[in-house]
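One protein chain is absent from this view; the other protein chains keep their places.
In order of appearance the chains are A and B, and numbering begins at 1 in each one.
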Amino acid sequence: MSGVMGWLPYAVAGWILLVGLYGLATSRNLVHTVGCLAVAQSSTYVLLLAVGYRSGGTAPVYSDAEPGTPVVDPVVQALVLTDIVVGATVTALLLALVIQIRKRHGTVDPERLTELKG
Amino acid sequence: MNNTAATVLVTIALLVTAVAATGAVLAREPARQAAALAVSGLALAFLFAVLQAPDVALSELAVGTAVTPLLILLTVRKVRRGRERDR
Partner (left out) sequence: MTKAWRLGLFGVAAAVLAGWWAAACVGLPGFGGQVHPYGERAVGASLERHTANVIASVNFDQRAFDTLGEESILFASVLGATMLLRVARDERRQRPLAARVMPSTRLFGAVLLPVTLLTGAYVVAHGQLSPGGGFQGGVVLATGLHLAYIAADYRVLERVRPLTVLDVADAAAAAAFTVLGLVGLVAGASYLSNTLPLGTFGELASGGLVPIINAAVGIEVASGVIVLLARFLDQAVEVGGGPGDGGSRTAGKEDGG
């Protein structure tokens, strides 16, 4: 594919990453920060799947397709697939840390946490 | 699938995903962000399905629209409970 479609997916992936990072930098609530990290993480999924896409290709599952049909790249899909599930548990770990911070310091605002330290 | 139709679908899915991700970041209130993240997960799942990745779409559908927003909502509830007691 040429023209806009040649680079649009990569641009969208970059945009999602930057938007997520913007949220991380300006967040005033640690729960919101973790959500922004999840957004930033999803940019890698878009990038990887975009790299592996083949126009006209079908899904890399040969249960109903004849061997030899052109398929999209299965390697990147496997990478993304595991990362989505593992990423969710890491998000859970971060949220557990936020709950601990709330318990120990009484706030989830990063600015106020810095004040407490000083 | 016809190639032009596929291109149109991919373009739409990409733009919707970008908008949904932006919305999820700009929703500053965590409970609202959980809903926005669910929408963003749905958009991502649609994009992955259009990109011929049904395995990944299934994974994102289960995790992005259910588990992550649920975890965030539960955390919000826990954090709020503490705040109410302070008053």
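Throughout what follows, a residue touches a chain if its C-beta (ideal position, glycine included) is under 8 Å from a C-beta of that chain, and two chains touch if they have at least 3 such contacts.
As the structure is a prediction and not an experimental result, all values here were calculated from the model.
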Touch partners, limited to displayed chains, of the chain removed from view: A, B
Chain not shown: contacting residue from A:Asn29, A:Ser42 or A:Thr107: A:Thr107
Touch residues of chain A, complete complex, unshown partner: 1-2, 5-11, 14, 17-18, 21-22, 25-26, 50-55, 59-63, 67, 70-75, 77-78, 81-86, 88-90, 92-93, 95-97, 99-100, 102-107, 115-116, 118
Contact set of chain B toward the excluded chain (per top definition): 54-55, 57-59, 62-63, 66-67, 70-71, 74-75, 77-78, 81-83, 85-86
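Here, only the chains that are shown with their structure count from here on.
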Centre-to-centre distance between chain B and chain A (centres being mean Cα positions), rounded to whole Å: 10
Chain B-touching residues of chain A, taken from the complex the two chains share: 1, 4-5, 8-9, 12, 15-16, 19-20, 22-23, 27-29, 31-32, 34-36, 38-39, 42-43, 45-46, 49-50, 53, 55-61, 71-72, 77, 80-81, 84-85, 87-88, 91-92, 95, 98-99, 102-103, 106, 108
Partner chain A, residues of chain B touching it in the complex: 3, 6-7, 10-11, 14-15, 17-18, 21-22, 24-26, 28-30, 33-34, 37, 40, 44, 47-48, 51-56, 59-60, 63-64, 67-68, 71-72, 75-76, 78-79, 82, 86
